[in-house]
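Below you will find the structure I want to go over with you.
As you look at this complex, bear in mind that one protein chain is not there, while each of the others sits in place.
Chains here go by letter, A and B, matching the order in which they are written, and residues are numbered from 1 within each.
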Amino acid sequence: MTVTLASYLLVAAFLFCIGLYGALTKRNAVVVLLCIELMLNAVNLNLVAFSKYGPQPGIAGQVFSLFNITVAAAEAAVGVAILIALYRRRSTVNVDEMDTLKR
Amino acid sequence: MIEYINNYVLVSIFVLLGLLLPVAALTLGRFLRPHRPTPEKGKPYESGVEPTGSSWVRYNVRYYLFALLFVIFDVETVFLYPWAVAYNQLGLFALVEVLIFIALLLIGLVYAWKKKVLTWT
Partner (left out) sequence: MDEAVKNVLDWNWGAMAPELVILGAATLMTILDLLLPAGRDRRPLAWLGLAGILVAAFLVWRNVQAEPTHILYDMYRVDDFANAFKLVFLAGAAFALLLAVADVGPGGEASSGEKAIRDRGEYFYLLLTGLLGAMMLASAADLIVLFVGLEVLALSSYILVALRRQYLPAVEGAFKYVVNGGIASAITLYGMSFLYGLTGSTNLLAVGEGLRDAYVSGNAYLVYVAFFFLVVGVAFKIAAAPFHMWAPDVYQGAPTPVTAFLAVVSKAAGFALLLRLLLTAFLGLANPLDGSPLLFSELNVYVGAVAAASMIIGNTVALRQTNVKRMMAYSSIAHAGYLLVPFASLTTMVFSQMMFYLVAYLFMTMGAFAVIQLVARDRGSEDLRAFAGLFRRSPLLALAMTLFLLSLAGLPLTAGFIGKFYLFLSAVGREMYALAAIMVLTSVVSFVYYFAVIRQMFLRTGEEGDPGVRVPPTVGTVIALSAAATVLLGLLPDPALDLLAHTFNFSEMFLPLAE
């Protein structure tokens, strides 16, 4: 029962699309950040699948995904920190209400 | 091709079994057990203490700060594992690199300390 590269890529593509859809449509700011993580993890899945089953397998993809994981953590930390600062001022995590800059 | 389809037949049998078993167990249990509800039985279990207030309490914002700090330092160790595994092949140069890396992390820790993130109150 072998799993082909295409299946991994398909799962990653689904994850990526769900993440992108969520990031663009969800109203809760925390969920938006979660959706971005989903997209980044889709990338990791892609990289690891390529590095194991790709046409030219190699270790570089796994190294790349390690860097992705750490950078994603840093980005999430900065995102949540800014969200806390915002929450202290506005008491809301609803993205629709972040509209002081619109005119 | 046949073998390929057979694989999916196996998977679908597993899925069906997986769905069927809990449903069967729950319905059987419903017929066998006695049914005498009292208000005490409907309460959430909190180690024998009377539950008070809503379960949607607000957490102190400091939990988030600790969580953020933990996530960063936790994830950064990911770089130390590959280095430790390949330590003998990498040699002195990688050691210097890792020492610089740890020094920068330490500055981060001192930063958090000085900004009073590590104290509660």
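Simple rule for what comes next: contacts are C-beta pairs under 8 Å (C-beta built on N, C-alpha and C of every residue); 3 or more make two chains touch, one makes a residue touch a chain.
This one's a predicted model, so the numbers in the text were calculated from it and none came from an experiment.
A.B. asks: Tell me which of B:Y8, B:F70, B:Y87 or B:Y111 is the one touching the absent chain.
C.D. replies: Going through B:Y8, B:F70, B:Y87 or B:Y111 one by one, B:Y111 is the residue touching the chain not shown.
A.B. asks: When the complex is taken as a whole, what residues of chain A touch the one chain not shown?
C.D. replies: Interface with the chain not displayed, on the chain A side: 16, 19-20, 23-24, 29, 32-33, 36, 39-40, 42-43, 46-47, 49-51, 54-58, 60-61, 63-64, 67-68, 71, 74-75, 78-79, 81-83, 85-86, 89-90, 98, 100-101.
A.B. asks: To test your reading of the contact rule: which positions on chain B touch the chain that is missing from view?
C.D. replies: Against the missing chain, chain B presents residues 91-93, 96, 104, 107, 110-111, 114.
Simple rule for what comes next: only the chains that are shown with their structure count from here on.
A.B. asks: In their complex, what parts of chain B are in touch with chain A?
C.D. replies: Residue list for chain B touching chain A: 7, 61, 64-65, 68, 71-72, 74-76, 78-79, 82.
A.B. asks: Can you list the chain A residues touching chain B in their complex?
C.D. replies: So the residues of chain A in touch with chain B come to 1, 63, 66, 69-70, 73-74, 76-77, 80-81, 84, 88.
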